[in-house]
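Pasting a structure below so you can have a look.
FYI, not all chains are in this one, though none of them got moved.
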């Protein structure tokens, strides 16, 4: 057993599943580190289990009893003598308590310190810290709002439209948009109730709501000595109900001056949080190019490969090296080319209803400029218990046009049968004139779906679902 | 009977590798003839080829081990991940031995996890038939630990 102060490790337990578990195993292998997979009984034949050097079953299918089961996961590390744990994204990746237990058990948690995770996980505290650090923050309440009366006062200062958000939350739950004072009372109470149900904490805060913002995030990488590197921005504005669907880097909207200002703000934010390891500072950018801190994600992001592709830099390998206390090569100062990621989900492409099942036929795209991150194989089962991400297709080209052409080609040749996937959605988005123009905001998907709906009413014969093969 | 019905039947005939198939609705007649050369389906062949997921010497719950081997035997599996011990300490005597009678709720063994000793109790009454894990061996969730011959009334 490694002592708590000893950082070096040779075996890493990957506390996740799906494509990110595969991704982490790949990075470990590139560094010559042994790997231990964990799995639920629903994932017995999953690719991450097949790929890892060892695998330990940690529970039944339900996530809380397996991939979020802290005692079983720590115990799995102990019996397999894994000296480090990579949490991936989701599950326990932003659980400060888990990171603390890892440290207490002498296991290196591959990520920032429990204190940093805890701080940035509390959205209100995080914002207060950012204000102190001089990072522009979305105008809103300082700290949480206890009563409706207090909320109405703050609201009149900020102005409408505004949004009420759960302090402990994320992912759209506990959020309410208010466009006028007379809606405030209802919205405030609903938000509190939802926050309590979803996160066990009814605290809420209030922010200005932007109508057509872009969601832009800066990738940071902190070294143990306090050095913070940035790897430019990712544009994640293509979202549906706060779920990112397609990401690209660089943003077609961001100027060099804005990029530099946002990167400086991300560095200030990271330094204020004593940030070590890979992280992401998320900003809203309004149409006038003003940017505002939203939150910091203290883990690797789903969309990290777009940054990796244009910087030719392995972020997960860097995570491992930082955790090992080994020197990392600084990322190149400037990216080259353009990269797009499409998240291929096991969902109906137009209703987004999950479509779990067995993949009866699989042909993955390839060739120049195409990277695939997936745990799918022909015969693999997509269980109903977890998120619906089946594969990430990343297309890189010398410019945005080439990246789009390659993505269209790749998705056109990709065949997944046995489940429905969002490939047809992505193909239509990639051909959409607004998307092609690069002038889109977080309301793109809503407008895109409305245009589609309208068109299908006018031309019912043309609007048939082209199916997963289209 | 629609064309859709027929299509489905044809699919089934092929899937089941039938040589012939007869069906009559009112007289309730069924006749099925299967190819003697029928091989396992593709999926089965593939499952057989998947490499064992673990090389670590952990005790694995094999997908083919049923929870109950026969009507008279119950297999006790591990509810948690940890290290299997037959006694509370190296000096103590084992909780049970092969042949020991066990009562419902009786401690059978412990699983150490995160320095905690988790006592595993018997859910059934019977006699210890066999240990499936060595003392001190790591076990994962669902790993078979020991077999209990059920008392007559339990197995009925």
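Letters A and B mark the chains in the order given here, with residues in each chain numbered from 1 onward.
To be clear about the criterion, a contact is a pair of C-beta atoms (placed from the backbone, for glycine too) under 8 Å apart; a residue touches a chain by one contact, two chains touch by 3 or more.
All values reported here derive from a predicted model rather than from experimental measurement.
Here the complex as a whole is made of A x2, B x2, with one representative copy of each chain displayed.
Definition applied: only the chains that are shown with their structure count from here on.
Centroid to centroid, with C-alpha atoms defining each point, chain A and chain B lie 38 Å apart. For chain A in complex with chain B, the touching residues are 36-37, 39, 41, 44-45, 49-50, 52-60, 66, 71-76, 78-80, 105, 379.
Residues of chain B touching chain A in their complex: 43, 46-47, 50-51, 53-56, 58, 60-61, 63, 80-83, 113-114, 138-143.
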